[in-house]
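All protein chains but one are shown in place.
Coming up: chain A.
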């Protein structure tokens, strides 16, 4: 039984009325004579952005400082980019990630007794100008598949199309706005292990246990060309050629198979262009980078980098001690969405589209003003490696230690600053993508976390687990933003739409679920 408070007494009521009717005197709260400090703004590469400027401690809230920096950079009010600041404590190596409400107090706590007139370096990280809200409820439960759902992916065009692959040998396209099935893609004779949208959203590729890859037209639901035969065993993963690299008016597709090879198909003709053979065991993951490299991870513990045009081996990394499960590129999000972005303006011409796709890729992969695509590999040996083949060759940038069990999946955040890894130790971990430092551990699942997906603004992360739930996390604080029970069994596949409106998930309970806020 609930406990009720006694009704307020006459005196309490009178005081309440008095308090609400009179104006509060807030002047002592805003002490103006706190002094000031000199702020030196640097960007994430350490370059100075503006001249050093003096800021009053009383005005130095994160929002104010962000507005100030935008003004100093000479931006119009409409073009303001929200910034997050990391504070370098003067005279020490400490970098504080969170901007505090009381900056003066923080400095004093770190032993800067007299912070007035000192120069404090603030590194500014631009945030996404749009904000994705955490999904909080199930929008639709769409039955249809007759067997567990093994893969799902949203269309890069919008969140209204979701493709799923299932153990009932079909892939399906769903209209997520209405929660209805759109097309059933029949043709495979084995489980559909992967679905992948082309970066322009006009083709859908599916790979299957029946050793074939099929291409579909998602508008009509009809197959595009015949099935791509050639692999000797199950096809486990696929990767589309990034849009800005498309040549001869056709896309290409790389597919990884259990037979240890990776094949590159010319989509329009169905011809095999190259067979990348060399792995000694099942190729578990393939990624196609934006500067023309193909990255493959295999059960033979090696990671290989190939030249996509010539079909030759560029690098072979054999540092992992066990199967390589997953590869993520720092430009994954940009490559997947091609020329689509949050502004929704699509260039009219082919060249324009290509140019925009290239620009988006270069922005995503740029470090210190240089395009260098990084990638991270997750392995069964409980570790991950961060690689930078452009600068470091076959030497890893960092080894990401911390998981206590196999790491199943790893994902770069869309802005390329964070890495999320999902493991069999029931936890998801957040890492700094720059140096591979461990940041946060997201605990809450009671069973292995199979999949994770970032929201487009890199602020939120959704994880799907064996324990039948999805959980949404705030990546910055590491707090659980939302717990989403609803699945009746293991969640095998989860994806966050590129426009951030929706999360789609599927699993062993055979029904597709979409989630929104």
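Note that contacts are C-beta pairs under 8 Å (C-beta built on N, C-alpha and C of every residue); 3 or more make two chains touch, one makes a residue touch a chain; residues count from 1.
FYI, contacts and distances are computed from a predicted model.
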**Request:** Pick, from "Ribosome biogenesis protein NSA2 homolog", "Mu homology domain-containing protein", "Signal peptidase complex subunit 1" or "Probable cytosolic iron-sulfur protein assembly protein Ciao1", the protein name that UniProt gives for the chain of this complex that is not shown.
**Result:** "Ribosome biogenesis protein NSA2 homolog"
**Asked** So which of A:284, A:302 or A:411 would be touching the chain we can't see?
**Response** A:284
**Fill in**
Among A:128, A:157 or A:493, contact with the omitted chain is made only by A:493
**Prompt:** Which of these, A:409, A:428, A:458 or A:505, touches the one chain of the complex that we don't see?
**Reply:** A:409
**Asked** Which of A:120, A:185 or A:209 sits in contact with the chain that's absent?
**Response** A:209
**Item:** Touching residues (missing chain, whole complex) on chain A
**Value:** 147-148, 150-151, 166-168, 191, 193-194, 209, 233-234, 236-237, 258, 282, 284, 299, 325-326, 408-409, 445-447, 450, 465-469, 483, 485-490, 492-493, 508
